[in-house]
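Every protein chain except one is present and positioned as in the full complex.
Right, chain A next:
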């Protein structure tokens, strides 16, 4: 820890030193810096180191070079399976969630008396959505004697489906849960929508553009920076999903809902292969980094910034 700001130079009093803009600035960001170092940067460096070791937590780590990475890519079929499951989940849950968020944001953008209330209500799921309580609620809803089947029964559809027990439906219960948590993207879309100048719509209306044309020619292009931001954010969130798979399905059936993060956790703490778990984590960092990079590269093609004219 840097202690130098605590030992003032002799000429000035402590208060004087603290009041110089430089020192004050550093002191203000110090809590963050400490948190960042202690809980993020240093652990990450350690985990990178551990990823080159065989480390079962109880014994000291043994350096084994790239063995963990080699085993991961060549000798662990489950690794590729969970990677596939996670990609599938991200591929469907992220676009669907953004779509849902945009849709609801469009509905809520008009200010009415109740709009504040509605915004709060629609935002709620994204606060509580990844909690254990909701995970358990979800499990009950999709049980074969749960409310979803009961509703299907009322409208005359087959109502004896074990949603969580079937290999083809279990992952979709998790995707739907993810889509339901659209709140934070929705808020960002809302502010994005509000920044679109009304004059553009007025001009378009005068020129005879209908609602659909206005949406695709004005709203969407003007909203692309927001869409881009949401996409990156949600993509990273999607890869980090954990609770849903860990609590609702435990990866079952047949590992079709076993998320990458859960398998990583199992390796690290259930199988005591922390070195391997760290290697998995770093591969995930690489994949997310790569995808983000690709998205940034494609940015020029579809994201429209007003300042560029």
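The working rule: contacts are C-beta pairs under 8 Å (C-beta built on N, C-alpha and C of every residue); 3 or more make two chains touch, one makes a residue touch a chain; residues count from 1.
The rule is simple: contacts and distances are computed from a predicted model.
Here one chain is missing from view; checked against "DNA ligase (ATP)", "ABC transporter substrate-binding protein", "YeeE/YedE family protein" or "FAD-dependent oxidoreductase", UniProt names that protein "ABC transporter substrate-binding protein".
Summary of contacts with the chain left out: across A:205, A:270 or A:298, the touching residue is A:270.
Per the touch definition above, the residue from A:119, A:166 or A:214 contacting the chain not shown is A:166. Contact with the chain not shown here comes from a single listed residue; of A:59, A:110 or A:301, that residue is A:59. Seen across the whole complex, the unshown chain contacts chain A at 1, 3, 5-6, 15, 18-19, 24, 27-28, 30-31, 34, 38, 54, 56-59, 78, 143-144, 162-167, 250, 252-255, 266, 269-273.
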